[in-house]
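Input: a single structure, listed below in structure tokens.
Shown here is a partial selection of chains from the complex, left in place.
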Amino acid sequence: MFVPKDPDFVNRVRASFARQSVMTTIGATMTAVEPGAVAIELPFRADLCQQHGFLHAGVVATIVDSACGYAALTLMQADAAVLSIEFKANFTAPAAGERFVAQGRVVRAGRTITVCTGEVFAVAADREKSICLMQATMMALGADAGLRD
Amino acid sequence: MFVPKDPDFVNRVRASFARQSVMTTIGATMTAVEPGAVAIELPFRADLCQQHGFLHAGVVATIVDSACGYAALTLMQADAAVLSIEFKANFTAPAAGERFVAQGRVVRAGRTITVCTGEVFAVAADREKSICLMQATMMALGADAGLRD
């Protein structure tokens, strides 16, 4: 459905993800990169939780924000940088599971603004449950623009 | 302006924050607890960044979500648990600085639903800059309700 402007988008997106130090810190990996869609996976860790032992909502937001941002980047020009302008997340169930899969998808790719939806699934031995929905706005910044709007 | 139902709210909120393992992991501390208002501080760390060396938007969201959630909890009954139903964050400047201060404030405290606003400031030697605005909805769960709606 989407045709990337940069044929080398997979390598470009994976290289950028590798520079997100927080992903290494929390143990998240990028498990899929397609035109307009990215998946990031995070195994449960007891040191990333809130007060009741569930994954912290902010950590959930961290992986799905990156999934949305990189989904947007798959469709941008080779020299563009992507910036999260804003996101909104609903937490629909406690983040309990063995691992968490965040999916980001582009729903509208404009010249400057890309709108994405994201969803996070908690996965355990016997089930997969949706725990978070995101709606996010991403911005493309040209190489000449620096990193500011 | 707000009168806490639980006179021991400071201890209760600080004890709950101490159980948020992710705060220890990223190095965040709770620096203020008042009726309807909480501040959380996070020194910059190179291992919590996105691809351009700024603090990741999700980490910014993590501290301001906790600040909002605990601001809500200051006004809840002694046996209540607080749950982030949803939040929305605008990122208004790159998260560059020596440390980050997240402030959460209650704007409406209902029986079940509390609405909060949050703001994050990046602090460096010579300046303090607003980098994120949040609007969040928190829910009070009774001790008997378990942790589900």
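Residue numbering begins at 1 within each chain, and the chains themselves are lettered A and B in the order written.
We adopt the following convention: a residue touches a chain if its C-beta (ideal position, glycine included) is under 8 Å from a C-beta of that chain, and two chains touch if they have at least 3 such contacts.
Here the structure is a predicted model, which is why all the values come from computation and not from measurement.
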| item | value |
| --- | --- |
| Number of identical chains forming the whole complex, with 2 shown | 4 |
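Quick note on the criterion: only the chains that are shown with their structure count from here on.
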| item | value |
| --- | --- |
| Superposition rotation for chain A onto chain B, Cα-based, multiple of 5° | 180 |
| Centroid spacing, where centroids are CA-atom means, of chain A and chain B in whole angstrom | 22 |
| Interface residues, chain A side, partner chain B - complex | 16-17, 19-22, 24-25, 46-52, 54, 56-59, 61-63, 65-66, 81, 83-91, 93-94, 147-148 |
